[in-house]
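A protein chain is absent from this complex, but the other protein chains hold their places.
After this line comes chain A, so read on.
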Amino acid sequence: MSETRKGREVRKGSEARKRGRAGSVATHAVLSLGALVMVFPFLWQLLTALKTLAETSRVPPTFLPDTWNGASFEEVFTALPFREMLTNSVLNTVGRTLGQLVFCSLAAYAFARMRFRGRNVLFALFLSVLMVPSSLLVLPQYDIIQGLGLLNSAPALFLPGMFSAFGTFMLRQFFLTLPRELEEAARIDGAGSFRIFWSIMLPLIRPALAALAVITAMWSWNDLLWPLIVNTDPAKMPISAGLTSLEGQYETNYPVMMAGSLIASLPMLLVYVFLQRHFVQSVALSGSKS
C-alpha cells in the first residue's frame, strides 16, 4: 500500500512540476506586463525630453526622437531658478530628516525606556497628532511662520515637518525590543541617561533610523501643499512646487517640462536605487501589525 501511495505521489509531483513551469511562465508574463505599465511613462518622459519641440506635436507621435536633442535639459535651468529650487529641496529634505532623527529618537527613547509621571497621557497626546489631517493645521502654521518672519525662507519649508508622531512611534517600537541589561550595565559603570542613549542604545537601532530617514526624505522631497503656501517666491520654492510654475509658463513645451521633471525626480530615484532595502523596510514597518 505504501508502494502505491508513493508512486502516486511521485506522479503527482511531476505533473505539479510541469504545471508549475507553465504557471511560472504565465506569472512572469503578467508581472512583466504590469512592470511595463509602471515604468513606461518614465521612458516616454525621457524620450520626449530628448525630442525637439516641433517633433512633440506630430501626429502620430514618434517613439524614438528623429534627432536626439539635449537642449531641453539646459533650457530648464534658464526657464526657472532651477538650481536654487533644487538647493531648496535639499535644504528642506535635510532639515526635516535631521530634525526628525534627533527629536523623534530622543522622545522615543524616553517613552520606551524611562518611567515618569504622565508618560502614558503624553504618549497618547503625541500620537493624536497622527489623526489630524495636515490641511487642518496649515492656516495657523502659516501665521506662525509669518510671525517669525520666516516666509520665503528655507526654515519655513522644514520647521513643522521636523516633528513627527509617526517617527516617534516607529523608533519607540524599536527601542522596546532592546535588552534591558545593556542599560543597567552602563548605569552601573556610571554612565548618565544621555550617554546611555547616545552611545549605547542609538547605535543599536540604526536600521530603524535609516528606514525613518529614507521615508522622511521621500515625503519631504515630494511635499507640495506646504511649500506652495509658505514660499511663494520662485527662488525660495523647492522643486516640487517650482515645477508647477513651469507648467504654467511653458504650457506646451513638453520637452522642457519632461526634462525638468526628470532632473527633479532623479535625486530621490537615486536614493531609492541605493537604499532600496531601507525603503522597503520603512514601508513594511509603517504597515506592519506590531
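Some points to look at:
As a working rule, a contact is a pair of C-beta atoms (placed from the backbone, for glycine too) under 8 Å apart; a residue touches a chain by one contact, two chains touch by 3 or more; residues count from 1.
Simple rule for what comes next: contacts and distances are computed from a predicted model.
Of the names listed as "Phosphoribosylformylglycinamidine synthase subunit PurS", "Nitrite/sulfite reductase", "Homoserine O-acetyltransferase" or "Sugar ABC transporter permease", the one that matches the UniProt record for the absent chain is "Sugar ABC transporter permease".
Within the entire complex, the positions of chain A that touch the omitted partner chain are 16, 23-24, 27-28, 30-31, 34-35, 37-39, 41-42, 44-45, 48, 56-61, 102-104, 106-107, 109-117, 119-120, 122-123, 125-127, 129-141, 143-144, 159-160, 162-163, 165-166, 168-169, 173, 176, 180, 183-184, 187, 192-194, 197, 218, 221-222, 224-225, 228-229, 239-241, 243-244, 247-248, 251, 254, 257-258, 261-262, 264-265, 268-269, 272, 276, 279-280, 283-284, 286-290.
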